[in-house]
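Got a structure here, written out as structure tokens. Questions coming.
With one protein chain held back, the other chains of the complex are shown just where they sit.
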């Protein structure tokens, strides 16, 4: 179950992970995008760190909402609204539940709506979707996450910048899927799923 | 003595020489100027070739005047008006004399007036002036011309583009002096001085 | 990376600061944002506001087109990155004078989503917002199953058209109809001679050999459709124009506006030569060229290259909008 405490830890770990891998994320975004995914996510990560350092939260919903706003206001690009919308949906749903599986499910719905997209378009949805299944089955592991991310290589992009490349997007990991992989990897690390 | 015939030959040889050495003249103009002296002179040379191919002249004065106008209209830069003015002065003077020494003297006066310049400023005047002395003494040779051109290396430019460099112009041959060297070298080759 | 900047992280805010300080007669910064609004407030009264924006690095777009007769405001995102919804929202609020706000958005997921979120925020305030998505880049194939084509230099024609209509008093609904009608008539294609370096990245998005060019590159260095050896201007025009001719199904007596747009590092000299060849080849097609413009309008940092935009004039009113007097930094 998610608590204010372990969710705070989650966003701390996630932010650190993003900042560590900033250059790698931008590199993934270079051949099939515009090379800024690492910089975009790092701006958001820093905003989250800033937020967590300076503010206390009374409810889980409040925490998610503030993280969402910090992210939306600092990131821009495609990843800003997508993660931002996911976190806002999670904020709304966390008034009713603190079950991580249910929250990830509402987050994914938010991403699909915001991105007008679905599985198979070589976007972060292609990590969120299998991860949700693995959560449901109580079988999420770092290996599965990595495999989900890796599997985006085989897809042809039909949404986002990579879609301008069509077939030529094959063979590259989708950058947003990689950053989503970090999100779930750090969720595992919080121990909230145990 | 200059005749329509040997002067035509002179300008033919001069034009050929310029076109042959176009790149070298531009190279000389690169460290201390703007790298266009070869292109400038070559435009003039081609205009002269065009002229000589298509037109007959009744007098030496007429020949010089037409060469001057062709040069002025096609060259631009500093070398256009300078050589152009020299040839115009030679056209005027050739109504009275066909002595090459006297004609070079009036040409030099024209250059000095047009360029508001005199010896020692690291310009073509620093070749025309000693050449005139050598002509007067009946001792003009290719070696002397080359030495006159070479001697411009030692000078500090105080006129023309090279003057913006001040002391740093030392050590480089003045490009206009080199093209003037070709002018006198080809005069020698016509045999008109013999 | 060889750039005249300070800390790459601050490049957008320092740029916006330099811009509004240099041109206070045109632009005012909306405090707390990198959004700018037209200084001449009187010229906006009782008119639909027009907002554009997107990632930075395309200067003079978009702030250079803010002024009476054209944009009401512009929002500058990070380099090649869509601005955030809160900033777009502030620009929308500032541009609204009771008649609603029209947004010109280029067809990138990020831009569309951030503008959509800003629109949702504005609608909570009862500000009516509509938008057109510019997708003029024919280098990208358009299919039902993809994101579609990119928005590039043709965007400035859209700015001009909707800006003039707004200035003449058109309603938000009328402007929306106009923009949707105009959009399929604007098509662009580019050729690049070198890539661009995002300051925070520090190295070029792509690299070309000394004698190599790439057709169809996007304004963020997105890969194009073919690389080959550099060719004379005439042949580059031929290649780009052949694509445009097909895309328009060009016929004699068609009427076009032509924009030759420098990508950043290409001198005007080359752009004028390219325009000369373009006009020659359009004359061979017996089409009428009714409007022409050459220069750096929608750039990609220091990319060298040119894009060619044709705008098919189906209604002479569009031409009058192109010629409508404006007062901006860059039009």
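Letters A, B and C mark the chains in the order given here, with residues in each chain numbered from 1 onward.
Just so it is clear, contacts are C-beta pairs under 8 Å (C-beta built on N, C-alpha and C of every residue); 3 or more make two chains touch, one makes a residue touch a chain.
Not measured: the values here are computed from a predicted model.
Contacts of the undisplayed chain with visible chains (whole complex): B, C. Screening C:270, C:285 or C:317 for touch with the missing chain picks out C:270. Among the residues B:77, B:107 or B:175, only B:77 touches the chain that is left out of the figure. Touching the omitted chain from chain B are residues 26, 30-31, 33-36, 39-40, 43, 72-82, 84-85, 114-115, 157-161, 163-166, 168. For chain C, the residues in touch with the chain missing from this view are 2-7, 11, 14-19, 21-23, 56-57, 59-60, 64, 79, 191, 193-194, 210-211, 230, 232-234, 236, 260, 264-277, 279, 292-296, 299, 301-302, 304, 306.
The rule we apply is simple: only the chains that are shown with their structure count from here on.
Highest C-beta contact pair count among chain pairs: A-C. With each centre defined as the average position of its C-alpha atoms, the distance from chain A to chain B rounds to 75 Å. Taking each chain's centre as the average of its CA atoms, chain B and chain C sit 53 Å apart. With centres set at the average Cα position, the gap from chain A to chain C is 31 Å.
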